[in-house]
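The complex appears here without one of its protein chains, the remainder shown in place.
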């Protein structure tokens, strides 16, 4: 008898869900999912129903025997699951808007997964995910937890250090996006491009890049620094690196590196955007409203093309590709977030890293890289320290550690500004931070 | 027959020399120096004579049989030396003033040993010191090179990586200054205070602090975060740390940490100073003029008290204490810059670190610390990467590496600003940077 | 135009060659070899012709357009090669017989690749292979060197440390043999079995074993310690491990571990064999004579089944599988000898290890394992130290280092016996050890 495959998606009411469902449909041959459980919280009930019904229509149209279950009962949804995916957002887009708006007041980057925004998203998310881990331990101890919830690096670090769950993989669409961009830049099919990724989530570098197995790094770096290519995918080039800088760096960067190597320009750009069109959360709120209107249409039974503007491209591909490779012990190579175990020398063995791994039934096995280039070790280490101390603060609710985490973040100009931002954001997010004891320690 | 001790001081015409001479006089019992060779370059001839004659008068007054030689012939001065000390400044205070003024135009810290100033001081100094190392190899291969020349960490790194000299120690007065400050804060005699130092030059932390061997770290951190102590030595507290930050950091900082943990405040302060009283180099130029007037006085035969305003307090103590312990195999503990060799886990074994060492006749032996606290590893690693790439740029004259070194420095807001500052400073310091090929690569 | 593939086999007159030729024939679809150059030395001319003509007949029968060239001109053979395989034996089987006989006189294991035999095979082989590396550097700098020549670990270590060749892989049939044995033990097809290998050549452990991706290690260890299975492939179980030992060890061993964990039994067995049927070299000499008689038969155009008794089963499979994966950038997982680079924590980064790697066009990339189990780290480290010091002795011809290498080998009961064996073997192998200066340092 063939083993049934049960997948549970926490935050199932997300606008991303049709992506994921499309992925399961496309890969059904390799990954014949039997049950898909979409679970959400009370506040998300309406969205869950809208998106869940679209999912049912999509599967029906595809003619596949995948059962779709919609529920608010997390324990029921987790029972005997084979894979658990998490894509929830504590505090919804309203909280994200605060993560973006408040730091800008202090001249600091307002963004969802980096700097103060990343810290506070972590503080809100980590206690919830650790709670889910306890449920997994009890209800589906053999399941793999595939975490998409940002900040994915900090969340994976927290799970590795503060839960009993070992079968966890953090997943991000940044690496696959870089591969796609490079394929486009080189005008070759994506399947022929391979990149050796290493670093941390949203702080990942491409150490080498190959077409058909032959290194083309030099050519790529030349193209990236060629001013005639300036119209190239902005995700890859960001605001345009100084040719000297990128040639000497001699590795591929990811889009988030703009925040660190072009800090002042990015803050300026964000301030302008916030003023003109609203912050990203505010834009996405409008987009989501439109998307859910579309989703409601009972004649819609495919992923609507408008979803691509929402961002998160390739997430579904990345997720289904990962789950399929674990399920089939495929042993192909994918960049994921997993425990370091010595693969990157200057990161602690037990920390989470993002790295190209062989994906097996027993999970991802990192391909050793020795160490990161000298020029990037410090920044990577700094973000790892930030993630570790933030995770500790999230678990303990320790005010001083929260200030420390932010003060050592490379985007913050001083300990005093760190404290001011922490103070304002703690109050703003108070209802989602039950671990902090406000009366006693925080000057509200 | 007792071995004669020959000491050679490169940059002997420095205003600091009377400090050093006073040190040799005070420690003559343990360290009976036979010959002191003060050597300088043609441009420094006049100062050398002024300060050299003062040195002679000081020694005569002390009634000690130390021969003082003044020379412009470096090779003669180095021949068979036992200890070589270096305290020269390529480009003199004029160059330092540029290191301070130019970055401020870009809103970046203008300072002698950190950020762009540190980079360019390194670019000017490293080729000269490597040249001195070649002379040492040939003329006094058993000598110890005691380097005071800043940026001492970068210079020591360069000597370890790019010369054949192994017997090198980098020395700084920051640790001894912290000890003195802590003794004052605790109101105990300095001799009872011990601090476990570890980190890099101008980026050193006090991991623990003891009085009579018992840890008093908690008490010290409490005092440092006590607002009632706010008038305490500004060197130690800097602009005043946020209590939450320093409590969670839980180690002692050094004054230079203000540049990194209070970046915006320090830039502001420096801009104000530059406008009002001139940059530090400009102030020191005035001070030095006065000092040399004093030194000329043929009736002066002691170190004049005005020298203390010049800064560099305790340098003489630190230097003579170090030379004495090497000479006598004293095996006491002193914080110096030496090769890591595993003492700090997250720094490469072959890199220079600043750490408490046992000082033996065979040089400093670091006391292992395991690793630095998580919160500081990233910043330390970043400065080490900066030092390594800067040292490589200094040796190769590689323009791209110079931009990279500055772009990864935590004080720089973007790769573009890094490039702009590099371009302006390369031109400003052109005559002292013969290793760079201006016509070809640098957009002047 | 499709790229032509030129393969050069040094020691082409070996009795193994038909294995290799069969491999190229079987895998022609994936690896369309254009030219196969079999090269040997003057003394091997006759064998080269016999085996080379058989190779030609085999390829003709298969109807494939592979050119076979026979030559004594190594430089001609290497010119523009894509892959170079080495399977030569300095001193032929006569030398191996001495490696086996002499140590037994001292009560020490006489064997080709371990203990004194391994040391002396290394001393004879390393200078020759380093010479080949120089030719490769000059004549085919982009070629991959696939080394089968034993002691493969020591030889790979020597190439990594003492040549400029980076594109080298050491290959051994032990891991594939273990996989085959385990498949047989579990009664499943070999293709379903996967083992995580890590350690050194002839000192490799199976850290985990999977069928269809699920770990079956516990079951395998149970079967291996089950006395009812005692007739199982002797290669795998050796003389039969003590159940307590292997349960607590909790990893799979390789056949060569018998020499280390059953030292006295193995010496006894070898002494008995040497007396009764001759040492292995002596047996193989007889087998080879018969094989070459068969090979001469002009009607023979397939690999004769008698070759399997010769040993070295699966070598051809392993070799062709490896070359194919490099050529096609297949990225499958194979256990090979390559540079550690941090994959095994307790082995130096720049040393050779044997480990499961992803095989890419740029060579093998080790999958990180963290560290070896505590119980085996010491033995593995000891063999690595032996290999490193032996390689140094091979390159320098240093007598003291030769004695040291043997004295620290775990099979040797004392420094005195080490010296005695070294003295006798240096003289016995004198003509193949030109790097040693006999007159001066060695008491002959």
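Residue numbering begins at 1 within each chain, and the chains themselves are lettered A, B and C in the order written.
Going forward, contacts are C-beta pairs under 8 Å (C-beta built on N, C-alpha and C of every residue); 3 or more make two chains touch, one makes a residue touch a chain.
Note that the structure is predicted; figures quoted are calculated from it, not measured.
Novice: Considering the full assembly, with which of the depicted chains is the omitted chain in contact?
Specialist: Contacts of the omitted chain with visible chains: B, C.
Novice: Using the definition of touch stated at the top, determine which of C:79, C:247 or C:296 touches the missing chain.
Specialist: Per the contact definition at the top, the residue touching the missing chain is C:247.
Novice: Could you tell me which of C:215, C:346 or C:435 touches the chain that is not displayed?
Specialist: For the chain that is not drawn, the touching residue is C:346.
Novice: Consider the whole complex, including the chain that is not shown, and state which of C:164, C:306 or C:416 touches that chain.
Specialist: Per the contact definition at the top, the residue touching the missing chain is C:416.
Novice: Which positions on subunit C touch the chain that was left off?
Specialist: 241-242, 244-245, 247-249, 261-265, 346, 374-386, 388-389, 398-401, 403-404, 407-408, 410, 413-419
Novice: Residue by residue, what part of subunit B touches the chain that was omitted?
Specialist: Touch with the absent chain occurs at residues 208, 210, 212-215, 328-329, 331-333, 341-343, 345, 349, 358, 360-362, 365-371.
As a working rule, only the chains that are shown with their structure count from here on.
Novice: Would you kindly say which chain has the C-alpha centre located farthest from the C-alpha centre of subunit C?
Specialist: Between subunit C and every other chain, the largest centroid distance is to B.
Novice: Distance-wise, how many Å sit between the C-alpha centres of subunit A and subunit B, to the nearest whole number?
Specialist: Distance between chain centres: 44 Å.
Novice: If you average the Cα atoms of subunit B and of subunit C to get two centres, how far apart are those centres in Å?
Specialist: Each chain reduced to its C-alpha mean, subunit B and subunit C end up 55 Å apart.
Novice: Specify, in ascending order, the residues of subunit A that touch 2 or more different other chains.
Specialist: none
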